[in-house]
Structures are given as structure tokens and as C-alpha cells.
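First up is the structure itself, then whatever we jot down about it.
Every protein chain of the complex appears in place save one, which is left out.
Let's look at subunit A:
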Amino acid sequence: MSYLKPLFRHPKLPKNKLGYTLKEYEGSLSTLCAGCGHDSISAAIVQACFEMSVEPHNVAKISGIGCSSKTPTYFLGNSHGFNSVHGRMPSVATGASMANKDLVYFGVSGDGDSASIGMGQLVHVIRRNLNMVYIVMNNGCYGLTKGQDSATADQGSKSKAGSINPFQAIDLASLAIELGASFVAQSFSGDKQQLVPLIKAAMHHKGFAFLNVISPCVTFNNNPGSTKSYDYVREHIEATSTLDFIPEMPEIKASYEKGKSTKIAMHDGSLIQLNKLETDWDPEDRISAVNALQMARAKNEILTGLLYVNSEWKDLHGVLNTYHKPLNRLKESELCPGVENLNAINAGFR
């Protein structure tokens, strides 16, 4: 088995604005099972960061425990990382973001880490609208402990051993919309054309960007009867829209069919260009987003693409009205008010 990736790259590999190639955004060679959907998601993150010309040292990746949470080793090898306690990634991310709000935060989690042990943490980080990209690599099973059904396994889905899952599944995307996540999308590891622009848009969204990515577990949950297998997902996938993320305000060149094309402005002037495939759906309307999800579920479809976005809501730093400079960069002179001011403050309480 190879543990090192050869150092040679294609001599004509494209360069981004910083003069970097994909190589500068890669991590070490994956030790996940061959064919794991998580590796595709890692590759999509690498591609998105490359295309956005992010400085790797301005990114932090934080994860919990599980196959998904191992992946930060396999992408962005030149970025910051913290592999935390099972289900506690949101706390660590919150702390890190409080200390330095200038970084791009990738929270990487799985269905066990988010929908079971970490559910309590997930719901609160959504409420707080922490400015981060939260990716759930959702394979519907506990791959690291031999493939037991997880909380996101669909009712009726058959495991590799042949047993049928009797329980209701937690629909993470619906849950996130319900709890007030300001950016919610769903995608499939095997569809990078959709996933890469979604990650790029999520990185630009100021607030909590939730990406539920179905990522087949080739070892334990890719069997006939499973609703998270490559074949099942490909057969039942239904996209809300095709989407382009445009980092800067462009001249409008292409004209879309009337009523089907939507542009969503992000807080920093960037733009999401949507070509809608679903008709009764408006990505800026929570009710229609929830409806679209429910409709898809009734039809046994997996709805992917951007589901909901709200650029108005303040993120956690906005709500707390924190200082414009990251806290970790404040010097003693800025933090310590001095004896006179302190006395004045104290006097105010007397």
C-alpha cells in the first residue's frame, strides 16, 4: 500500500491567482477505504479552495471523530487543523472563530458525529449562525465501527448484512432550515460539478453554511437495498438548480429563460447564479425550501443543490457586536483600559 503520493504533478497544471496549483491545497494520501465518497468531497474542497485562490494559511479545518472527521488530513495540508472530541467540533469551531474571525472555517463532520453524539452541539451552532462551512459527509452508517445504521439511514434501507432499518431518519437539511441556518445545501459526493460551486458559495456566505453531502460508504453501505449507495443516489437524485458561483459582480452575458434564472447577491458583492430546475421553489423563502424538501421526500427523491440562503441575518460576531479586529490580534494596550479608566468604570457601579 502506498503511503506517499508521488511528488510529480502534471507539468501543465493550471495556476490560480496566487500562482498556486492544486498541489498546494492537497493533503496527505487518504487512508480511507478505496472508493470512499469522503475522498471525493475532500477533492471538491481542494478544488474549491484552489479556484477561490484562498491562502491556505487563512483556512482552519476542524473535525470531530469518524471516517469523515479523518478527512481534514487529506486536504489542505498547509492549513490549520484541529481534530477534536466526538461531536464537539462546533464548540471548538466557535472558540476558534471567537479568537480569530478572519479565517475561513471548515467544520467537517459525519452523520454519527452530527446527528447522534453531536446533535446537541449542531443545533446550537446553527442557532448562533457561526460564520463557517459545516460539511456533513453523510453515508447513513457508522463506517468506522463496521457499518451499523446511523440516525440518517432512511427507514426501510437495507444494510449490507440484510437487516432493514426500522427507524425514521433525521433529515439534516430540513433540520438546519428549521433551526435557522442561513445557508443550506444538499449534494452528492459523486457530483463535483454541483459540489464545487456549492462549497465556493458556502465559503463566501457570512454565517452558518450547512452542506449535507451524501457520500456512499463503499465498504458497508453500497449494497442493493441501501438508499445511500452510488447506484441508488444516482437514480433518485433531483437537483433544485444548476448553479454558478461568481466571486465578483460580472457583466451579465448569458440570458436565462425568464422566471428560471435567479441571482442571489452575497454580502461581499459576490453572486450566486442559479438556473432553477424546480419551479415552486425560491431559495430565499424558507417555506418553499421546506416544501421542496418534503415534496421530494414524498416522491422518494433526493433533492440536491442550494436549498435556502439568507444573507441578511447577522452572524455570531455581528450579533455579539465584537470588535472589528480579531481578538487574538489585540495587544495588551488595547485590552487593558489602564488604571484611570478602570477606576472610572468601577466608580460607575458604586
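Methods note: a residue touches a chain if its C-beta (ideal position, glycine included) is under 8 Å from a C-beta of that chain, and two chains touch if they have at least 3 such contacts; residues count from 1.
As a working rule, contacts and distances are computed from a predicted model.
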For this session: Would you mind picking the UniProt name of the chain not drawn here, from "Chemotaxis protein CheA", "dihydrouracil dehydrogenase (NAD(+))", "Monovalent cation/H+ antiporter subunit G" or "Hydrogenase maturation factor"?
Result: "dihydrouracil dehydrogenase (NAD(+))"
Seminar exercise, completed: By the document's definition of touch, the residue of A:R127, A:K146 or A:R234 touching the omitted chain is A:R234
Seminar exercise, completed: Touching the hidden chain, out of A:P14, A:P224 or A:G338, is A:P14
Seminar exercise, completed: Per the whole complex, from A:P56, A:G190, A:G225 or A:P326 the residue touching the absent chain is A:G190
For this session: Would you indicate which residue among A:M1, A:A298 or A:L335 is in contact with the undisplayed chain?
Result: A:M1
For this session: Could you please point out the subunit A residues that touch the chain left off the display?
Result: 1-2, 4-14, 22, 29-30, 33-37, 39-40, 42-43, 189-190, 192, 216, 218-219, 222, 230-231, 234
